[in-house]
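This report refers to the structure that appears directly beneath it.
Yeah, one chain of the complex is gone here, protein chain that is, but the others are all in their spots.
In order of appearance the chains are A, B and C, and numbering begins at 1 in each one.
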Amino acid sequence: MNFTVNSKVLVQGATEPLGAMYVPLMQAYGTPVVAGVSPGYGGQALDGIPLYDLVEQAVEQLGPIDTTIIFVPPYEVLDAVLEAIAAEIHQVILITEGVPPLDTVQLLREAEATETLVVGPNTPGIIVPGQVLLGTHPPTFYTPGPVGVLSRSGTLTYEVGLELTRAGLGQSIVVGIGGDRILGSSFQQWLQILEEDDATEVIVLVGEIGGDNEERAARYIAEALDKPVVAYIAGRTAPKGQPLGHAGAIVASRIAGVGSDIGTAESKLAAFKRAKIPVADRPSQIPQLVQRALAQG
Amino acid sequence: MNFTVNSKVLVQGATEPLGAMYVPLMQAYGTPVVAGVSPGYGGQALDGIPLYDLVEQAVEQLGPIDTTIIFVPPYEVLDAVLEAIAAEIHQVILITEGVPPLDTVQLLREAEATETLVVGPNTPGIIVPGQVLLGTHPPTFYTPGPVGVLSRSGTLTYEVGLELTRAGLGQSIVVGIGGDRILGSSFQQWLQILEEDDATEVIVLVGEIGGDNEERAARYIAEALDKPVVAYIAGRTAPKGQPLGHAGAIVASRIAGVGSDIGTAESKLAAFKRAKIPVADRPSQIPQLVQRALAQG
Amino acid sequence: MDLLEYQAKELFHQMGIPVLPSQRIHHPTDLKGLRVPFPVVLKSQVYTGARGKMGGIKFVENTIDAIAAAQAIFHLPILGKYPKVLLAEAKYNPDREFYLAVALDGSTRRPVLLGSQQGGVDIESKLDQIQQVVVEQEFSSFYARRLAIKMGLKGSLICSVSSIVEKMYRLLVARDLDLVEINPLAVSSSGELMALDGKVTVNDAALGRQSDLATLVASIPTAPPAACGLSLVPLQGTIGVLCSGAGLTMATLDLIAKSKGKAANFVDLGGDYRHCCPPAILQDRIRQGLDLITQDKSVKAVLVNIVSNGVSCLQVAEAIASFLKWEAAHRHLPPLVVRLVGEQFHSARGLLAAINVPVFESLDESISHTVSLTTATPALPREKPKTPLVLASA
Partner (left out) sequence: MDLLEYQAKELFHQMGIPVLPSQRIHHPTDLKGLRVPFPVVLKSQVYTGARGKMGGIKFVENTIDAIAAAQAIFHLPILGKYPKVLLAEAKYNPDREFYLAVALDGSTRRPVLLGSQQGGVDIESKLDQIQQVVVEQEFSSFYARRLAIKMGLKGSLICSVSSIVEKMYRLLVARDLDLVEINPLAVSSSGELMALDGKVTVNDAALGRQSDLATLVASIPTAPPAACGLSLVPLQGTIGVLCSGAGLTMATLDLIAKSKGKAANFVDLGGDYRHCCPPAILQDRIRQGLDLITQDKSVKAVLVNIVSNGVSCLQVAEAIASFLKWEAAHRHLPPLVVRLVGEQFHSARGLLAAINVPVFESLDESISHTVSLTTATPALPREKPKTPLVLASA
């Protein structure tokens, strides 16, 4: 894993509306964006970075690339990720929302086979405050410090970052794992990474109803984590959506090995309770719980 | 590579007409056929070997299996090979003729990713005379000895084996690489194996018109082989088939790096001549050339 | 988005999954022209697996009984919904009933095959008997046979059941589905298989490349709007909520409930990375969202909570001001409370203060203020509904 200013960052879909909007923001923050890829734009430049028609051309010209940030439209995401993997890029930040889940399944099969880290899809990406912005986070909301933030949300992550920053609690890294049901990286994977990250002293986990990511994270925290964790869950009062038939409940419950109410706020809160993880009632309560965890740590 | 009596051999499609016919012949020769797989026949037996519904059940019951011989119908071959690979069988003898080439491409992608040796499709398989029969070769045509035989044909391979045996020249191994355009193992791969095989002193290469397998083999022999090779080419007077359009010629010629007459008898004979490999005029002349090669060696 | 049973069965039929002869009934009198021979099952086409217990399924032996039964079903609400159409299907007497499904699983990040020999109406009580096979690599038929073996099938049922599972999988992939379920899969004494009921869940994100399904889904009255359209979710309270991003919207609704307020409805404008609605068009979407929310007469106050990296506070404020200017001239609007953070906050607050719209930087404060507007009956004068007229006349 290399998310530092000493890495090389590529942007796929640099000339798409979202790409064109966020490339200058990332550059302004000091992110080492070395090139953009947009088929048909090869030879042109965008905000001072060269554009290529193919990822492999960028690699050929600029040497190995560490991370690619993907802004291409949803139905082009699968191809963009396969192209990046074929060019031996092993960190993919997949910003785009609306990727058909079967495409995500297919790109993750290839990512697993090649040991490629995929963050997302449907994510604000990653910010290492004071160092590097790999996504859409508003930089002014964050400041360097000891709190690692993991979240399934976008704007709610900004909100939590802002609350921490205002309380004088800077962040070591803020990771949006993505809002989709099928995701490249899980809470569990990132907990493992942050457990070993020297800059991180406490972890904030921002969850949502749906899926079993929080339940699995809670079990993992109880079993394997030494650093303190503070959680928040959005959606306790959300109207119930259409359930995914019998199979939805069945799959989640069989795999998580718990009751079939998996995915509800109750299930997630119970899982955190079992794992003795303090849960904030509201975003503004998070800094207080973090401070308490830091004081005990 | 393990083609000995100390290996475990599975037959997929054991209850298919071809499977049912050749299983007893292979057993009679001493081939260690430990099980057959035919969905729906699990729990039954065939010629004293147990039948399973799934390959993984056979592996579960009998431990790791070295080689699977596949007799299933053409459109079921892709699935059978993927099933064998998923059960961690790394040697596949693919007897079936008529596999759609795109299925072969797909199964070979998976075979390459898992370092699985695929012999065929459309092949009589392998015989190690006096030891093991993995395919449809008529055992009485062969006898142990120092000649390694590599062939793209079926019955013509039997013919060549018989000529050698009658001339008192036994065989170390006889391999049908298969008659299709897309094949799992190439002449080149087997030449490399036989070069290092202590039992093999001379190699007979039985080629046919079409494709560039012989041309590539000739180049490889000239560059990398110490053991003597004798060749034979069938089809010098065959009526020209429908050529495969421009692309057919182009692909072969660009890859082989030679003229676009690639695939013709003339091209193959010229390639052998360049590589100084003696070519028999007729099958009955092969033993004589082999004897000469052995005498010189 | 779920398809109705008859739509799911049409897809099954196209894939070669066996279904019974059937006919759609739009009106009870359609039964006079019934081509399916009696006895026949009439089924209410609504979205629930439990309609049988609620009287939505009836067996009939002749036309007169059928018409009477159809009239009853058309007038029977199931979970509050009346069917627009019934399905008249041949009656089938299964020997056994299996359960089969293919779904996407977030934990393994793979499609999974599910199956049980104990299918039928009480599947929820038999969850622990359902077997599961994860499709690790590219699908191949042996995964389906693996499920059949795990289900405990023997002999010819291994291939006949796995062949149906394979078709369900191919349907899932070909049509970008989230779920394909057959329950029950009837098994006759001779081993014949028949999908008696089916469920298909379409993936909304994929509708843009599944034109057939998009047409089908559009015909369903409760269908959600196209991917990037705005959708108003109605609730039971008095506060309208306009928010950006699903997580923040849920958090906002939670906070309202915690402050004893009740949301009347909400519109989620979406996060920063929707390809079809980039931040550049957020201003338009704010105006549309406010319009949707304020059409609901039960809304006594509106909370706008926008957090975005793509659009400044001032741009949001301008969009709100422009909505108020245009709309307040035509109709009565409830008071607005705005919560903003980020660039140009102070300019934004100044702009909205000028038209008497309070702006907060703290989410908690914005919520307690909004809730107070709907609970304290005598509203403060400066938040009375007609204030925006000041701007309209300015």
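By definition in this document, contacts are C-beta pairs under 8 Å (C-beta built on N, C-alpha and C of every residue); 3 or more make two chains touch, one makes a residue touch a chain.
Since the model is a prediction, treat every value here as computed from it, not as a measurement.
Considering the complete complex, the chain that is not shown touches A, B. In the complete complex, the hidden chain is touched by one of A:24, A:42, A:73 or A:130, namely A:42. The chain that is not drawn here is touched, among residues B:62, B:182 or B:270, by B:182. Of A:27, A:57, A:143 or A:237, it is A:57 that touches the chain left out of the display. Listed by residue number, the positions of subunit B touching the unshown chain are 16-18, 21, 25, 71, 73-75, 95-102, 104-105, 108-109, 122-124, 136-138, 140-141, 151-159, 162, 179, 181-184, 206, 208-209, 211-213, 216, 234-239, 242, 244-256, 260, 281-284. One chain is missing from the display, and on subunit A it is touched by residues 39-40, 42-43, 53-57, 76, 78-80, 82-83, 86, 110.
Basically, only the chains that are shown with their structure count from here on.
Contact with both subunit B and subunit C is made by no chain of the assembly. Comparing the centres of all chains, each the average of its CA atoms, the largest separation from subunit C belongs to B. Of all chain pairs, the one joined by the greatest number of contacting C-beta pairs is A-C. In this view the innermost chain, defined by its CA centroid being closest to the centroid of all protein CA atoms, is A. Averaged Cα coordinates give subunit A a centre that lies 26 Å from the centre of subunit C. Chain geometry summary: the mean Cα position of subunit A and that of subunit B are 50 Å apart. The residues of subunit C that reach two or more other chains are 137-138, listed in rising order.
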